[in-house]
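This is the structure I want to talk about, given as structure tokens.
Note that this complex is displayed minus one protein chain, with the remaining chains in position.
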Amino acid sequence: MLLEARRVTRDFGAFRALAEADLTVAEGEMIGLIGPNGAGKSTFFNCLAGDLAPTSGSVHFAGRDVTRAAPEAHARLGMGRTFQVPATFEDMSVLENVMVGAFLRHPGRRAAREAAEAVVERVGMADIRHARARGLGTPGRKRLEIARVLATEPKLLLLDEALAGLNPAEIVRAIELVRQIHAGGITIVIVEHIMEVILSLAQRVIVFNQGRIIASGKPADVVEEPAVVEAYLGHSLKRRPPR
Amino acid sequence: MKGRGLLYLGAAIVLVVYPLVFSGAFAERIGALVLLAAIGASAWNILGGYAGQISVGHAMFYGIGAYVPLLAYRLWELPPLAGVPAAIVLSLVLATLIGFPTFRLVGHYFSMATIAVAELIRIVVSNWDFVGGAIGLMGPATSRTVFDLSFKSSVPYYYLFLGVLAVVLGVTWQLERSRMGYYLRAIKAGERAARSLGVPVRRYKLFALLLSAAFTAVAGSLYALMIGFADPDSVFSLLVSVDMIIVAALGGAGTLAGPLVGAAILVPLREYTNSIFGGGNSGLTYILFGGIIMLIARFEPGGLMEIGRRLAALLPRAPRREVRRRAA
Partner (left out) sequence: MTLLQVVVSGLLIGAVYALFSSGLTLIWGMMNVINFGHGDFVMIGMYTAFVIVVWLHGGAGWTGPAAALLLFAIGVIVYYALIRPVMRGPMLAQVLSTFGLALFIRYAAFWAFSANFVTLPEGALGGTVNLGGIYLAVPQLIAGGVAVALTVGMYLLLTRTAIGSQLLAVSEDRNAAMLMGIRPDRMQALAWGLASAAAGIAGALMAAIYPISPTIGETLVLTAFVVVTFGGFGSVPGALLAGLMIGVVQALSAFWFGPIYRDVAVYALFVLMLWVRPQGLLGTA
């Protein structure tokens, strides 16, 4: 088991944002987390990544207890993440952004630069590698974030709504990138709103609602479960994506 | 990039020949003061400009740098220079005391702590007779040996300061290109994201603070060497911190040349406004400075270097691949 989260609970004062969430992820899997807004997926995500400390429960990664470990430690152990609102380093270039990631595994500038160039090439941003991150649009920023975290050579990648705000053509490109990364041997846990994406990408889907996990299993199965349908207020999960 | 290299070479030449071209006590003194201001601002810049951690109490390091050497002279008749290492060590200890608890906190705590501690030190020093109280300390009136570095003319000081500035800028330049430089810029640009990439944020903030404090102490020592005298108001006051900040910020915080550019503009400006409006830390000079700082914050935090960069980008140029020097 690469990642094991047990009974993770997180309170904010009197408000219980997440209750007893369990998750095990084996190497090589691609897991999707879905659920309505405020369902607790982001809170869970942040607990996994080390941005939030769980009120109770535990998170084990690669055999180590990372429940209270700082995000830096997570990164060093091989867990990387992206952010829902892209947090690229605006005044640095694409290449420089990725180099920050590369420095984790390559302390020397030359090696870090080479590694970063390779990643930038791989995600298809080689021709704009000297452009400032500030000038990129949302798809560019999201792609850059992914490139940057890839440079840290993660074993597990947590993608937080990596496809939100993209138009259908961009979504297709992004899905392709995620598939490539997965095919390259990186385990992926992806939080997403867009049903079609999760259903087509994920091998296993976990559904959140009101802070709890209400269903988990193969996408086709989960979609049929009454609790899940109800969570989305009676809307069919086989909806077309909004234009 | 050829153009940029040529510019730097030109600047270096100007700096070296300045006192020879503009001779005369006043011009020489201004030159030395510009370089001194550039050193202090460059030191502040490492922490404030590159790492984005805003200290508004850097005067405490400057003051320690000025006082300890003078104290070494007063107590043991040593050349002030001998006191510099101790001044640096003391500054590093103080820096750790402030940075260690506050760098693990998010938000303005660090800035608040710097101003509080700086003021605390100023009050203590002002009331402590051992270090001269409100009167301050004096250095050797004339050079007993060459090590006293007590010169009548400003020119030797000019070249001494130029040498030190070269060292500070050299270190900064190396920093920029190294992992630490990238990490500091990442911390400034987005701490949360930096953490997620494995950057040990607290540790690097501390490194930047220590480096910055050490260089600031050196700047204070140079001040004491040149002026031969220090008192709480001239080296420990908030305005000393303000001077460092405005010089770096106007020129361009986070750039190599920013502090020097800022110093070249603000030091002569301040001499001018002080002479018109009369008397030392006259109100009007700092009304102007306060206004400038607000304008920088509001309209162009990147300072003049950023404005310059934007203008340069507008210039028509032959299409060619942009090669970023830093990543090279």
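Labels A and B are assigned to the chains in the order they are written; within every chain, residues are numbered from 1.
In the analysis below, a contact is a pair of C-beta atoms (placed from the backbone, for glycine too) under 8 Å apart; a residue touches a chain by one contact, two chains touch by 3 or more.
These figures come from a predicted structure and were not determined experimentally.
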Displayed partners of the chain not shown (whole complex): B
Residue among B:A66, B:L184 or B:I245 that touches the chain left out of view: B:I245
Residue in contact with the excluded chain [from B:H58, B:K188 or B:K205]: B:K188
Contacting the left-out chain in the complete assembly, out of B:A27, B:V117 or B:V171: B:V117
Of B:A37, B:V56, B:L70 or B:V240, the one touching the omitted chain in the full complex: B:V56
Chain not shown, touching residues in chain B: 48-49, 52-54, 56, 97-98, 100-102, 105, 107-109, 111-113, 115-117, 119-120, 123-124, 127, 188, 238, 242, 245, 249, 253, 283-287, 289-298, 301
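Going forward, only the chains that are shown with their structure count from here on.
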Chain B residues within the chain A interface of the complex: 177-179, 182-183, 185-186, 189-190, 192-201, 322-324, 326-327
Residue numbers on chain A that touch chain B, as the complex places them: 49, 51, 70-72, 74-76, 80-81, 83, 87-93, 95-96, 99-101, 103-104, 107-109, 112-113, 130, 148-149, 152
